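A single protein chain has been removed from this complex, and every other one stays in its place.
What follows is subunit A.
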């Protein structure tokens, strides 16, 4: 499902003395099936953009097209239920939204609210708990008796149980330990491919953006200033620094090596594995040429 932001402007508390502009003239196309990372310094407008993706916020200027629906500034948007089901948002620290008596009920709540029969909702909950690497015993437990990492997974299962077409992730691994972080990011990537999802990742981690995304958009000062593929975006360090961002660690290390050795590697290293390969190649080529 495509999402298209067209010249979107947004002001919080519009027409009050507290009005505060958050977005200015943001145009962004999120093609169906893409994995788009939205990056930007704290306060750049990332979270405000995110909330436009399922019409939690409506633009005060311009328009947002979500699949078949068009949400326009100044036009009352009615019945957004479908949009909200199609676009699932995993907010930061989603475990804070857990509420039900048991994990099973909590995961089933969303789909049943949308008229999915109990049996089907329960089936989805069982399947998702397994997919997220949780033991099936947790289904009967209170979500509040789980560890932080497990609660995070249950909350994510609750969003996935709606079977959204677009999955929007706002720093989904903040506060998790390194293994948990990797497992969850790998799982989202796997779902992205298996279910043909459209994925939008809002993140501070340049490493995650470089590893997983096929499109990167940079937000700066309420504007979407650049979009492009990760190799292009992350190899332009000067541009990144203009927007108060750092290149991923792999690229920083690549540059250090290149400078010291006085060579340029053939490709930009978006992952640690790629960096190891690129350096190994350069070293063996160095040997061959003598």
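Operating definition for what follows: a contact is a pair of C-beta atoms (placed from the backbone, for glycine too) under 8 Å apart; a residue touches a chain by one contact, two chains touch by 3 or more; residues count from 1.
As a convention for this text, contacts and distances are computed from a predicted model.
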Complex minus one chain; that chain's UniProt name from "Energy-coupling factor ABC transporter ATP-binding protein", "Succinate dehydrogenase hydrophobic membrane anchor subunit", "Putative translocator" or "Transport permease protein" is "Energy-coupling factor ABC transporter ATP-binding protein"
Where subunit A meets the chain that is not shown, the residues are 41-43, 147-150, 174-180, 204-205, 244, 246, 249, 252-253, 256-257, 260-261, 263, 272-273, 275-277, 279-280, 282-284, 286-287, 290
